[in-house]
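Excluded from the complex is one protein chain; the other protein chains are retained at their positions.
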Amino acid sequence: MKKIILPFLILLVTVSLAAQNQPEFKNILYGVAYYHEYMPYDRLDKDIQLMKDAGITVVRLGESTWSLFEPEEGKFEFAWMDRIIDGMQKAGIKVILGTPTYSIPAWLYHKHPEILVDYLNDTHAHYGIRQNMDIVSPAFRFYAERIIRKMMEHYAKNPAIIGYQVDNETTTYGAANRDFFLGFVDYMKQHYINTDTLNKRWGLQYWGMTLNGWDEFPTRDGATNPGYKLEWERYGQQVVADYLSWQASIIREYRRPDQFITHDFMPLHAGQNYVLCNRLLDFPALNVYHNVQDGLKGEDLGIADDYTRSVNRNNFIITETNAQTIGWDSKWQTPPYDGQIRLCVYSHLSSGANMVEYWHWHSIHYGQETYWKGVLGHDLQPNRIYREVSRTAHELQKIGPELVNLKIRNQVGILYSMDSRHALKFMPYKDGDGYMDIVKQCYTALFRNNVGTDFIFTEKPILSDYKLVIIPPLYIATDSLLQAISDYVKNGGHVIMFFKSGFCNQYSTVRWQMMPGILKEACGFTYQEFSSIASLPLKDDPFGVGKENNTVSSWSEFILPGTATALAYYDHPFFGKYPAITANSYGKGKLIYVGTAPSDAITAKLIMDEIKSMGLETPDQLTPYPIVVHMGRNDAGKTVRYYLNYSGEEKKVKYPYAKGTEILSKTSL
Amino acid sequence: MKKIILPFLILLVTVSLAAQNQPEFKNILYGVAYYHEYMPYDRLDKDIQLMKDAGITVVRLGESTWSLFEPEEGKFEFAWMDRIIDGMQKAGIKVILGTPTYSIPAWLYHKHPEILVDYLNDTHAHYGIRQNMDIVSPAFRFYAERIIRKMMEHYAKNPAIIGYQVDNETTTYGAANRDFFLGFVDYMKQHYINTDTLNKRWGLQYWGMTLNGWDEFPTRDGATNPGYKLEWERYGQQVVADYLSWQASIIREYRRPDQFITHDFMPLHAGQNYVLCNRLLDFPALNVYHNVQDGLKGEDLGIADDYTRSVNRNNFIITETNAQTIGWDSKWQTPPYDGQIRLCVYSHLSSGANMVEYWHWHSIHYGQETYWKGVLGHDLQPNRIYREVSRTAHELQKIGPELVNLKIRNQVGILYSMDSRHALKFMPYKDGDGYMDIVKQCYTALFRNNVGTDFIFTEKPILSDYKLVIIPPLYIATDSLLQAISDYVKNGGHVIMFFKSGFCNQYSTVRWQMMPGILKEACGFTYQEFSSIASLPLKDDPFGVGKENNTVSSWSEFILPGTATALAYYDHPFFGKYPAITANSYGKGKLIYVGTAPSDAITAKLIMDEIKSMGLETPDQLTPYPIVVHMGRNDAGKTVRYYLNYSGEEKKVKYPYAKGTEILSKTSL
Partner (left out) sequence: MKKIILPFLILLVTVSLAAQNQPEFKNILYGVAYYHEYMPYDRLDKDIQLMKDAGITVVRLGESTWSLFEPEEGKFEFAWMDRIIDGMQKAGIKVILGTPTYSIPAWLYHKHPEILVDYLNDTHAHYGIRQNMDIVSPAFRFYAERIIRKMMEHYAKNPAIIGYQVDNETTTYGAANRDFFLGFVDYMKQHYINTDTLNKRWGLQYWGMTLNGWDEFPTRDGATNPGYKLEWERYGQQVVADYLSWQASIIREYRRPDQFITHDFMPLHAGQNYVLCNRLLDFPALNVYHNVQDGLKGEDLGIADDYTRSVNRNNFIITETNAQTIGWDSKWQTPPYDGQIRLCVYSHLSSGANMVEYWHWHSIHYGQETYWKGVLGHDLQPNRIYREVSRTAHELQKIGPELVNLKIRNQVGILYSMDSRHALKFMPYKDGDGYMDIVKQCYTALFRNNVGTDFIFTEKPILSDYKLVIIPPLYIATDSLLQAISDYVKNGGHVIMFFKSGFCNQYSTVRWQMMPGILKEACGFTYQEFSSIASLPLKDDPFGVGKENNTVSSWSEFILPGTATALAYYDHPFFGKYPAITANSYGKGKLIYVGTAPSDAITAKLIMDEIKSMGLETPDQLTPYPIVVHMGRNDAGKTVRYYLNYSGEEKKVKYPYAKGTEILSKTSL
């Protein structure tokens, strides 16, 4: 039976299956960040009424206005917020309360200017913007702890509050303050014990920079050693994780059992290690902003959502996403086309989100984010966006219980290595973030072919849960991780691995075995040389992607095959001697190795060919992009299938499964 | 009757009319800035003889060499300059004397290094260049005042001196020194009284940056608040105006009644508020440098001249303009083609200039401006340029009295808002100086169609003197200014207004009415949304400008027409719902609103269509660019018409008026 999906609209289908999970959420939450304190005049009642009319069920409050909670040092004021929360409570709107620590009050800067970040190379943060403080500063911690405790004492019992957000989009903000550096030295001592170990692991005899003790340990400013740079990044991730855990631990002293703790992460941010940060959180939250209008591509939402879900392999929430427009000036204002607001909500839900919240309710009339507009514009009146939010909200009130707590299990995983991403920026094979280019290329190939994908984090590399593991350039890896990959293949796993994998150990030191070292048997080849390359064709278009797409670029390893067979050769008088891509059967499994950076089309074909040959194909591959099909299991144990139309045109899709009920219309398929 | 104008030449015609104004100048002054102190050997007599031979009538002296007037602290030497002035006096060449304060001596830097500018973000000026001092520094002011008084005591009675130039191309030079900042805090106190007012007007509750008092007021370095940024710019303009007024007030103590005071402004410089600066000046002077050779376009001179004339709506002088070549290195050397020197002189006169002075007499053999060449080259001998200057000078000696004190009255004005220009740089709708792009586009359309144009400054917005007012994006405006515009239309005025007008109040805070707020009735529409756009065509080429020109870009407001009618729609599936340009009759007048950034051709057509429909056309539109026609009334009460040929080819023009006398040939037309 064919169904029509209108432009930027969605189709949802459920299928009965056995129940498994207990829901934490009774329904999808749908709402906004709300800053009544930013309003040019008092309109609390009007706002709440407008929210209620729209069907909004949750607001996030409080994370941006420390100076209203504590207008002067040690003087605390909660009445203004009590009034807001009471209003929400009366309207049946749930509240997530944020700790207000990511933007310090002017009095705190004035009293403790040393809290502000000192950047590398003798430059300094100044007051006038948020996120400019050294989060390990004891002075900052003292004041931050006090306001958190005061807030928790005041609010923990408030029935409207369902959970807490600790801080906001936290990173180190580039801090290199003296105390931050001394913390790094302590961290180094813990990991390396003495500088002799360091001299050896980092090769400090190079250029004669060996250390006689920790007092000689130089600051980050002039560092060129990749090992130093990598540890500095790791330390930064640790600092952020410790800081969030510290806030969470304070809140845990006060919170009720029914209240959750989360933090709103930035999508795949290189300074935020979700796995480390998640230690004392209940689940992660995501602030995801993306292109809109003709630039709206499902994979931008999908990758952020799938990455976030993969942390716990469970549901998560969206704390911030585009309402009207985004931008720190008015150069990139792109309000959504009709239907795009609703499409994005269902996209998030289809990836396992239990809440979608806009940033923010109203547009602000002053400050840096004047043009980062909310559901309401500057005129504070209902508008086109408000109406689409309202439509979506009312829809969710009806069908949300069938969608909430969606459980998603995938057979394909992408191994994500934060260390490799950083280390490849220090020694890039191309301009930009070359690691992420491969990650995104692989993800997009899977996404656009409707193959559900998880991320696997090197911090807990559970390979065996997956049938196929994609490994972007694993430039940094311990011996044991490489061995685990090799074993995974031996035991029947399938791997598609990219160039440079296994090149360095965890100290960013190049291995001195013949490459690919520990992976040699699994890969079935060795190589001694590599070259940067311009764009080159593959010989005889082995993937049948056509002349324009039949290109590889940036990198070429001079593969000398052993047991491996070549899947593709370069079309070049010199490089043509070496295979560009190989396949190797090893034990019960198989490893495909990509010794170069292929075009999007080649990577997609390579991955989908492997999926087909493994028998992992589903009917969803028959309705590929711009139709996006996602599926999971709901609280009732039923399979829910989302059909999302990512084009501006009507699309016909054939529902390829035996039976099902279209949820919105309650009609059988 | 047809007349031929040769390449880069001009044609001037007078017509008898009733007399009105008293001349301050008896003839056009024509001369050079002169630095005998820079000469590699003594050649004063030779230079004066060469000037005399050429017909030069004025020199500017003294503004660049404080260290020659005061070679050591407190030791004053005037003999070297006396000799120069005496020589000029004997040769009948008038002198404008500059105060030498824009470049400090080495001894002053050595004694008071704190005078040097501290820039934002912890960077600092160093000695070795001019215009690197903090002009509010008390130390600087002490020494500057002393040298000015010493010079005035010595020179005020000198009969050769006809006027004074205070300082030179003054701005704040980016100063953010401590005393500069404290001056800003005082300025803020005067305007906002207390920080509670500030908290409210600037919305400092956003990101929790409210202030408990002026001691917490943060420096400019980290400021993100657009209101802060705008006040900082305003303060900078105020500092410059106060500084020039302070110098002028000192000179007023000494000068003779027949001596004028001026300052040489940079064309439409964003850091120089001509209106504020002009308080104690007699008239403004202009340093105008422009493209030459194939890059010589009349509008570059025209806009600078018209803007300067509009300050007093009266005559002005050119203190500096291109002689041979300009440039701080030898990459952009472009000596004028034959005829261009003379063409530019008459262009300036046709816009109301009473003097044209080159920078400078001779080319300098050392220093930063080695390649910013004077009338004489480095060989200090007569050359091609000297010969053309000489020809022009002798011509002016004959016909100058008929050209001097030209009075110009126009019916079209462009409303110039310095605040909007700055505020749009903080929140740009496109890269670059988007405000000026619209100003220049409108000016060029009028200039190339020979429509005389004034600038109207928001500091004194006399709209009613004009029949048509062009309003570039008036992003910043008080309620009263918006009301004045609305009233102007109601009472019969015509307005062509661009997008974003009325968006913010004077604090750079977005208005919270439905846009365009106070202008709603005059505009005849509302809008709630806007979008950045790529280049889009208008539907059905409504202005008949052809496919290549039929484009708008950068910005689109989603206009919901009330009484307004659409003049053009976007050709786009989504944006096509909204008019791009509207017209609205309101009271006795009319307002055309441009909700997007049109191509040059569309803007030109829109403006000229309106001029035609208003009946403001003249025969001058029949001889458009590259023929430029300017007109005014001379001291004899006669109309003078300039016909300037801005092409390298002969042009025939038909003199379309009843009678007239060609001034150069004294022939009747």
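Letters A and B mark the chains as written, and numbering starts fresh at 1 in each.
By definition in this document, a residue touches a chain if its C-beta (ideal position, glycine included) is under 8 Å from a C-beta of that chain, and two chains touch if they have at least 3 such contacts.
Since we're looking at a predicted model, the values are computed, not measured.
Among B:Y337, B:F574, B:Y625 or B:Y657, choose the residue that contacts the chain missing from this document, as touch is defined above.
Of all options in B:Y337, B:F574, B:Y625 or B:Y657, contact with the hidden chain holds for B:Y337.
Touching the hidden chain in the complete assembly: which of A:G74, A:G222 or A:G615 does that?
A:G222
Of A:G163, A:G203 or A:P336, which one is in contact with the hidden chain?
With A:G163, A:G203 or A:P336 as choices, the missing chain is touched by A:G203.
In the whole complex, not just what's shown, which of A:S417, A:S508, A:T582 or A:N645 touches the removed chain?
Going through A:S417, A:S508, A:T582 or A:N645 one by one, A:S508 is the residue touching the chain not shown.
Footprint of the hidden chain on subunit A, which residues?
121-122, 202-212, 215-216, 218-219, 221-228, 426-431, 507-515, 528-532, 555, 573-574
Please identify, in ascending order, the residues of subunit B that touch the omitted chain?
Residues in contact with the chain left out: 35, 37-38, 40-41, 64-68, 71-72, 100, 103-107, 109-110, 123-130, 132, 293, 324-325, 329-335, 337-338, 363-371, 377-381, 383-385, 648.
Everything below uses one rule, namely that only the chains that are shown with their structure count from here on.
State, to the nearest whole Å, the distance from the C-alpha centre of subunit A to the C-alpha centre of subunit B.
So the centre of subunit A lies 51 Å away from the centre of subunit B.
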